[in-house]
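Encoded as structure tokens, the structure appears first; notes follow it.
With one protein chain withheld, the remaining protein chains of the complex are depicted in position.
Showing subunit A:
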Amino acid sequence: MSVLAIAEHRRGELRPVSIEQLAAGRDLADELGGELHTAVIGGDVEAFGADLNREGVDTVHTVDIGEEFNHDVYTQVVTQLATELDPTVLLMPNSVNGLDYAPAVANRLDRPLVTDVVDIDAEDGLTATRELYGSKTETTIDVHAEQAAVTIRPAEWPTIETDGDAAIEAFDATVDESAVKSTVKGFEEVGGGDIDITDADVLVSVGRGIEEEENLDIIHDLAEALDATVSGSRPLIDNGWLEKDRQVGQSGKVVTPDVYIAIGISGAVQHVAGMKGSDTIVAINTDPNAPIFDIADYGIQDDLFEVVPALTEQFQ
């Protein structure tokens, strides 16, 4: 009745979700009355292993294979680890890389997979909480199986800061190289412009609510009046209305300005991940139920096409 959490690292750094998983995993292990295992694959496994030794972890497994993430390698190694350790719950990050191997592992182990879980408990069988329709609703899912695979949404569980006294063990995995059919060639930072939005004190950030590219004029006018920098949510970047390096969110930049003015941004979880650390968050949105109001400090629930020009006027 154990739990196994698979860590994630990139370019020499353990990603925070690796530690957050341990908090989720410890709770589950307590409910199941079992041990919490975690494993790290590739890179500087010694340093990662030491870092994963946090309070509540029973064993850290290090797998010294490769440097960076490769899904073919991870799929094989995690399948072997899970077969060997036979955990009741296999936890993986609901990250871009997590979603690049977790489904294949679940398929090979013939375990049901519940992804993007925001809450989970094992007290009376496994029950996971997920969001549906963006973040508009939540749903609970009962898992009717003895063992399951689960991917955990980043930033939903606390980080464990206290060191632990886990056993650190090297795991000897075998990789069938003929089944490795993808090669990671490198990384690239997204660019496009010459502004660093992470440096801005005030961000005027715009989302899908702006409707048309030409409507962006009112946003630029406001930014100019406030001496602020313009940033945006994913749909605007996808449409090519703003340069890629102005994207705030999980796949864009993480920003922490003094003031973040979210205009016509509903506040999908991927966006919020990039701006929730702002000192003061102001939201302007027609929809009073928009999730952005849950994290905003101040809000105007009205038509941005009326409010934004009126606000600009106040500063001219």
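Worth pointing out:
What we mean here is this: contacts are C-beta pairs under 8 Å (C-beta built on N, C-alpha and C of every residue); 3 or more make two chains touch, one makes a residue touch a chain; residues count from 1.
In this text, contacts and distances are computed from a predicted model.
A single chain of the complex does not appear, and UniProt lists its protein name as "Electron transfer flavoprotein subunit beta", one of "50S ribosome-binding GTPase", "Electron transfer flavoprotein subunit beta", "Lipoyl domain-containing protein" or "Acetolactate synthase". Interface note for the absent chain: among A:46, A:123, A:217 or A:287, the touching residue is A:287. Residue-wise, the contact with the chain that is not shown comes from A:202, picked out of A:85, A:202 or A:216.
Annotation: of A:104, A:168, A:195 or A:216, A:104 touches the absent chain (contact as defined above).
Although one chain is not drawn, its touching partners on subunit A can still be listed: residues 10, 69, 71-72, 75, 94-97, 99-104, 106-108, 112-116, 127, 130-145, 151, 181-190, 202, 225-228, 234-235, 237-240, 244-245, 247, 250-254, 258-259, 280, 282-283, 286-290, 293-303, 306-307, 310-311, 313-316.
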